[in-house]
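Only one protein chain is missing; all other protein chains are in place.
By written order: A, B and C. Residues from 1 in each chain.
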């Protein structure tokens, strides 16, 4: 992989520095922890603080969602590796405006441990912390073991909706419950066409043979449910939509939001080609699409591939999804 | 290259269809030409229409800049190939609100010919068309032959500023002159680390040896000014900034806008790593940065690499750059 | 005096299109060496589309050339759309409504096409473009007829000169279009447009020659 990096061990610090310089109007670095990015609007007194965090290499996730109407503070991990408990703890402190903090993160072993520890540390500080663990990736465990599923691009809807709810002045429990509802209403799937390489490792740690694809791939290259010959975009899109919608089992007439995200090295035009069929498949099931997002919203370094997330909406979720938000990686008027 | 496509010959139509479905709130397809994308707000009666167009494969350019406060209609070409004169002509008709149309496009042989023909056809229809040809790519010709330079990511600033000026109700000549000033005040450079492949061709049509980089590469892989060993991000960023700023020769104290765009397959975090040094270099020259954009704003399929654009601002350009705009590929509050 | 009929001339254009489509990969390969490798793709798309629309119809040469010009101009874009689009549109206009085409009209047609290409592209002989095929081909045709040779002989001269012109591009440095950015690196290979132009003029001349009477 040909890259723009300096020391492979400093990729994250260099990234965060360049990020904060670019988006000074929206974000700042915590003064106490260079692995915590904070909204310039945080902390918001009397409002529930919204925190997330996760490994780096998924940009614009997680840092790009720090901003107005979104996340107040983000804990930044090494590439593909959970932030420290200390960083989660510091992010919580930065986000705290006295009304409690909700930590909305993804279901990975390291994040679970570090958030749990941070939660304990914060409670010692007198900050009440509620957590919501995203588990929208349908291929990472069967429906009976939903609690084992990984969190992927559905986290963006969880942040958007949780952030909007907090912005409305809701209580900690209300924000937690609404963010939980958002992720409960999300289903995602990833399809991988090409691997990625951690700079410090220097070679891909998984392979995808040319002419094949990994259906159900995770955001770090975790294997999916099957490897099969690469099909046409229309067939792949149909499979993706079907896997997500079969798991979702939504009543006809349900309004949904759709998010098609690239994994890093797939050109944007291919995501639109996928969306063409995805939309047809969703509409064909009697669902109606309220909003569609297509872009590199949650990536995996230079992995080639795409994810699809479908969020089932009710009136509350729709209102919150539609609310204005401004963050480096997500602008909505 | 592993891709999500159907028939390689239908990539553009499939892309445009999926694009219009995703962004119905902002754009629509022309009813008379499936290679013309139109803002839902166009035509705007009594306002100057703003048109652009160019080859596909650069998404979100060009179609992604169709929207409010930006471009009214876009002519869509095949991959890396100018739209037809007919498509430019149809885009002009869609954008025309009776006050003339400005066509803001990039300096490529095909585009020059097709726009020229479209301009003639439009004048027969009684639509006055002014043109601005972007030529911001410093490595594509020496300063004495600026008119030979290619247009690259600086086009985004030209569209943004031209669109905002038209939005203010300025005359055709005023919009043209301001868009011309915007591009005159832009300088860009690209650095390529890896090639891209036209799906219908099936193999890269240029090579970048591992461990080397092409300094000054064009948006279609056009060769740059030199091939050299791949350096650290800090060194590359410094070279990019220097080449751009040496050509620009701005007085100390000038305010600038900075755009760091990925070429398609470079992960976003690397763009931030570049920005870290770019910003230092610019500030080190006594310039001050008014706004920075970092992301995949103007790509070249899955090319690995990045471009830097520096726009020198005056009060008018600043006001117009800061104006609100909403398009699928560019949101600004 | 040798002439050939306008009627039924659609078959000449169909044969030309088939020749371009056959050479799709070859033309792209040449373009790939110093351009962006899509010349065959672009050309085959336009000529293939035109051939589809001509299939099963009995058209005059003028009608078929006009259709080809329209397809190129209206649906192909790039540089080839306007350049070849202009060429065929001008060709068609020159012979529109004529029953039989003689050498003089054929020369007028060539010149109108050439002017069309030059008016829009502003390239010159030696720039390593399709003009390096087209210009000497037209000159050879005129020289032959001016020298008292028959229409058939003049068509042979045209083909020979077109092929020589095409080959001359090997030694040229590109001064226009994408390849011009390569400077000296563009020397040593054929120009893609010059190659497709030789195929086009060759088909046209062969088709005309076969119909002479």
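One rule holds in what follows: contacts are C-beta pairs under 8 Å (C-beta built on N, C-alpha and C of every residue); 3 or more make two chains touch, one makes a residue touch a chain.
Note that the coordinates shown come from a computational prediction; the quantities given were computed from them, not determined experimentally.
The chain we do not see here touches A in the full complex. From the set A:85, A:175 or A:259, the residue in touch with the chain omitted from the display is A:85, counting the whole complex.
Interface note for the absent chain: among A:50, A:133, A:183 or A:198, the touching residue is A:198. Note on the undisplayed chain: of the listed residues A:39, A:140 or A:188, the one touching it is A:140. Taking the whole complex into account, chain A touches the unshown chain at residues 9, 55, 77-87, 109-110, 113-114, 116-117, 140, 198, 200-201, 203, 205, 218, 220-223.
By our rule, only the chains that are shown with their structure count from here on.
Taking the CA centroid of chain C as reference, the farthest chain centroid is that of A.
Chain A and chain C have Cα centroids lying 55 Å from one another.
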